[in-house]
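Only a single protein chain was left out; the remaining protein chains are all shown in position.
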Amino acid sequence: MLIQERSRPGRRAPTQAPLQTPKLPDLPSHLCRTQRPALPEVSELEVMRHYTGLSQKNFSIDTHCYPLGSCTMKYNPRVCHALAMLPAFLSRHPLAPAEQGQGLLACLYELQEILKAVTGMDAVSLAPAAGAQGELAGVLMIRAYHRGRGESQRTEILIPDAAHGTNPASAAMAGFQVREIPTGPDGDVDLAALRSALGPKTAGIMLTNPSTLGVFERNIRAIAEAVHGAGGLLYYDGANLNGILGQVRPADMGFDIVHVNLHKTFATPHGGGGPGAGPVGVRAQLAPYLPVPLVERTADDGYRWLTESDRPQSIGRLTAFGGNIGILLRAYVYARLLGRQGLSRVAEFATLNANYLLARLRSAGFTLAYPTRRASHEFILTLKPEARAFGVSTADVAKRLLDYGYHAPTTYFPLLVPECLLIEPTETESKQTLDGLAEALIAIRRECVENPELLHNAPHHLPVSRLDEVHAARQLDLAWRPTVGEGSHG
Amino acid sequence: MLIQERSRPGRRAPTQAPLQTPKLPDLPSHLCRTQRPALPEVSELEVMRHYTGLSQKNFSIDTHCYPLGSCTMKYNPRVCHALAMLPAFLSRHPLAPAEQGQGLLACLYELQEILKAVTGMDAVSLAPAAGAQGELAGVLMIRAYHRGRGESQRTEILIPDAAHGTNPASAAMAGFQVREIPTGPDGDVDLAALRSALGPKTAGIMLTNPSTLGVFERNIRAIAEAVHGAGGLLYYDGANLNGILGQVRPADMGFDIVHVNLHKTFATPHGGGGPGAGPVGVRAQLAPYLPVPLVERTADDGYRWLTESDRPQSIGRLTAFGGNIGILLRAYVYARLLGRQGLSRVAEFATLNANYLLARLRSAGFTLAYPTRRASHEFILTLKPEARAFGVSTADVAKRLLDYGYHAPTTYFPLLVPECLLIEPTETESKQTLDGLAEALIAIRRECVENPELLHNAPHHLPVSRLDEVHAARQLDLAWRPTVGEGSHG
Amino acid sequence: MPFIPHTPEEIIEMLATIGVSSIEELFDEIPAELRLKGLAGVPEALSELEVTQLMQARARADQPLINFIGAGAYEHHIPAVVWQLASRGEFYSAYTPYQAEASQGTLQVLYEFQSMMVALTGLDAANASLYDGASALAEAVLMAVRANRQTRSDQILIPRALHPAYRRVVRTLTEPQGIELIEIPYDRKTGQTQVEALAATGIEECAAVVINQPNFFGVLEEVDALTDWAHAHQALVIAVVNPLSLALLKPPGEWGNRGADIACGEAQPLGMPLSSGGPYAGFMCCKLGHVRQLPGRIAGRTIDRAGRSGFTLTLQAREQHIRRGKATSNICTNQGLMVTAATIYLALLGAEGLARVAAACCANTSLLAERLSAIPGVGPCFTGPCFHERVLHLPVAVPVVLETLAAEGILGGFDLNPDYPELGAAILVCATELRTPEEIERYAQCLQAILASQS
Partner (left out) sequence: MPFIPHTPEEIIEMLATIGVSSIEELFDEIPAELRLKGLAGVPEALSELEVTQLMQARARADQPLINFIGAGAYEHHIPAVVWQLASRGEFYSAYTPYQAEASQGTLQVLYEFQSMMVALTGLDAANASLYDGASALAEAVLMAVRANRQTRSDQILIPRALHPAYRRVVRTLTEPQGIELIEIPYDRKTGQTQVEALAATGIEECAAVVINQPNFFGVLEEVDALTDWAHAHQALVIAVVNPLSLALLKPPGEWGNRGADIACGEAQPLGMPLSSGGPYAGFMCCKLGHVRQLPGRIAGRTIDRAGRSGFTLTLQAREQHIRRGKATSNICTNQGLMVTAATIYLALLGAEGLARVAAACCANTSLLAERLSAIPGVGPCFTGPCFHERVLHLPVAVPVVLETLAAEGILGGFDLNPDYPELGAAILVCATELRTPEEIERYAQCLQAILASQS
């Protein structure tokens, strides 16, 4: 039932608003509404029960193993939440003077420094609100850089076919043409194809490493040399930073720009869709172009914001204020809790977990997309053999896994591997949980043989059975509307 | 699975404790333990998932209608929790000076005043930690009062048979003999029996009004006169105050002492068993005996604690410090939110809800225990007819109601009504919820006829089916124990 | 090992199952010369206690001032229920609802949120959020250019009386796609953007006209006339609105003869703390005909195999993970948890509650403006009707006044001079429902004293 359907005209949660009906302001009547908006009229208890009940219908990290590849669904430490929600941080206005924000700015400045250390970059801006906005900031910097050197003919961005959809979308938003580069049979970029695509139009390349294929791009030095040789820049999509944290740095691989998804590698919550944060780091020659605002340490050991007037070459501002500050605070707390060694351990155990799960599934008969390769922090199974033999789809397996109490891995991505499952257990899952997940997948594989119908109709134990996405798109129902008479008692 | 069973030797949530193993203190070895206690060794994520999962197995106000008679399970406003958890309140040491607690003491003092207003009493102590401790404090004051007047022969407390078990238990703890008074056929105390029980040994009477039979004791003035006439005192068990809040005051009925269950009438949470708070109020002549500490307003408009030295006649101290302060703060916030009119409305709508539900169930054929009486804020059904005709028990009906998504009413209490259900919807439930509850009970009554087996084996849709209480009491299993070898790696 | 559950025995077992002898070996595909030896530059780990003490100390340094600034971020009372519910792990630690059946909680919240935004704006459809109000406007501009089939113009008329930061963000995000922003001046007397000023551009047709209601100065625009002018010039109308104001003001869907085509704005006033600027949430609504150009996630109602109603992400063919370079936007992660908070906030308040909050803000700001205007040299800059913000001119330069007020614990307003030098010494002030008469009086007395000492 929708909260709107629980509504009864005249019912309210009246302690929430000012008790006295204040004198209605003297607004010109032709600018005012004549009907009250159809918002729910419910009591506080109804709100509490309704949303408590809805929450219980969700899978989440706090309730389920959530091995969603490329999304790094690790534990979100609760102390990060508690400390980011300290009242002084919550109630500070974005336009308050920096003097009344030295505590906050110290955290942000130090986070910039920590991100420099883990990426190897020379300068960092925390402004982007998520990974995709970090990407956009990155390609805008590529654009600004080439224009700054009078090379505005560089209008092409190269992107491997394995890349996340945000990469080409971001490049397009920045006004670039996208050229797709194929992947070789072992999961590395097809170097020859890359080389032949390079040229005077090349602005740069966007790469994820480890790639979304769950393998480390071994030719990264050669790629960097080739792209740099052609006058292009290398952009590092940091979505997979969790797999190499403290092991190898994007800058050392030859990247010029990087974004970091704090809501992946730095364990900030994903909140059922966001907010995230996607700080960007760059080498020195790109630093002038970083999006504003940035935090600077002042001569007297204080901190201040740098804005447009301080940074005339900046690509500009991405959101009205400084980005998702509350998320940045959570990431900062996380980094301080883990510290130098703890951050390096992240990649070690994320990689251990992925390779362990891979080994268990391989020995149970599952087919790996890149069987000759080491897994990074994630890996890909292809269910093509099962699909052919038993008529089950990856979606069927994914839905059935929900019945076993595990969130499904990423399905049908990357696009180039047919019937694929991209599995990322993350470092915070225990061996017992991985064993349970492996056994569930093995049991489902047995069900493929014995009872494929069971899979076609899965899930069976969730609040709803398989939802009809085609119906959703054909018979668009995007908002509840009051039946006549409702929402008009005002 | 128990948290202990998730344990693996050597696993820890290490950010929670000091990181450096501090130098072990220099304690005499014969006073130290040789084996580590068998506490769980789990990660923070495991703790999060384990207890999140357990919580989801509970019915609670925030998830279900919980019409548990005599328990007043109303909505617990969340702002009460938020404000009682303000860091300054949480971190104050109980032995900190009153100067560093004027904010807190102001709240407590005003709560004392509010409780005086709603009970009509002359003085209030907030010390008792729950209703039963309030009762004990009350009967100890009765004892002190009679002793103070040289009447220590008054060793008997009269208690109606409908009373809650804590009443006789509290009287016994205070060293009194309990004399049970029968109830008349219409739910009022048997006046003749009461009169004949009164005498020189009478110390007082403990009464709940409205009684636990869900009716208002109409002869309360006559009872008060009789008891006072015999030299006894009247104790008001405030568990049912929700039914008369702002409508009639215990003092006006003739009571000398009252306790208030803040975790019922003042909407503080019950927390799966507590904590509660059971302030006691008394008439002026009993004020010197109130338990310590109390809050006093000082000449300079400040506040201070009154303790043993200020109150030499006090019955004494009930807990080490001042009782359940955090709960008192929640009750204070609740009282301020509702205010004068809001508090009176509580009883009005609690009574409306009970009488409406009664009317619906009566017209559906259920049998009322006191059919000639108005319901107070709760009422009693007896399932004796259904039990006889179809072989179902009250427990069967209660368990089946859980399947319908409603917590069961109180069962088998009061003891004098056979196969009874004591139903208290409270004022915060909506008409829609009451209609749903009525329809569920009506449907179950139909099931009694059509399919009594369904009831015998209920519940069917809960995490466990009917639990064996006899097995629990015979094969005592009160604590998990490590199998040999566990819990000894220290 | 913080947050890593592996015991030494388990690590050995796992390595054996993999068939390697050390974790190090798992990184053997990384060229050896690139391998890092430790994260120098990152401090050593702290315990939870230590990091708590650190952050508490930092928070103590940032004790809040009494806030009289709005300017795009508004301090409202947030009922305790909002974040106690939104912080529940099942909302907080879920991902984007890719597996609909395992995410009905989040999906239904999104659907309810969309329904509420539709109710407030009077349009047909809403998305499930964008990053913030400013980037939402930028997306709306890009959307309008795509959606406007009546003209091939890339020109957008954008009022100077729109938040300067919004104008900057729109520039950052639309300039690479060759969109031309034409700034429309405001009337120096009323503070309004007038139809005459639109006409004065001499433009025959354009892709869209941005209308900001209330505008950055808190002044109410004549939205009907502006909307009709735009439609007469083949332009789509993009409404930029404060959702709280829509409790009282005419919804964009009813502006002019045909209503605005797109409405967007900042949802922060609906239950989100100020938090120095974020996370907030942008929202966007549109007419049904434009829904396939709407950026961002959209939840839809559908049915399951048993015919029961349920929710799923829909119209994904607009999105980057399907359409890649041709998507309506690159946005992926949005501001989901903020939307959860906004939904709970709106459910608690209802239309009546929201109207009361809005009215209380109006009344408080009026009181503030009156009280301050009683001080010699201080007075309103504009004559147009206002919602809950006001522009006041001061008799002396603004920065020193605001600094002195800050030292007194008062955040006295937003200095308009850097962005609007034509206004001279002027501040934008706001008093939400949180501000008490005593605080307003305190502000007035401080300001009076400061001005007296300045002259």
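Letters A, B and C mark the chains in the order given here, with residues in each chain numbered from 1 onward.
We adopt the following convention: contacts are C-beta pairs under 8 Å (C-beta built on N, C-alpha and C of every residue); 3 or more make two chains touch, one makes a residue touch a chain.
Note that the structure is predicted; figures quoted are calculated from it, not measured.
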Contacts of the hidden chain among displayed chains: A, B, C
Those residues of chain A which, in the complete complex, touch the missing chain: 8-11, 14-19, 42-46, 48, 52, 77-79, 81-83
Absent-chain interface as seen on chain C, which is shown: 48-49, 52-53, 77, 79-80, 84, 87-88, 433-434, 436
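Methods note: only the chains that are shown with their structure count from here on.
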Relative to chain A, chain with the most remote C-alpha centre: B
Geometric centre distance via CA averages, chain C-chain A, whole Å: 20
Inter-centroid spacing, chain B versus chain A (mean Cα positions, whole Å): 47
Sites on chain A at which at least two other chains make contact: 44, 48, 52, 56, 61-64, 75, 77, 79, 337, 428-430
Per-residue multi-chain contacts in chain C, two or more chains: 1-6, 10, 45-48, 79, 81, 89-90
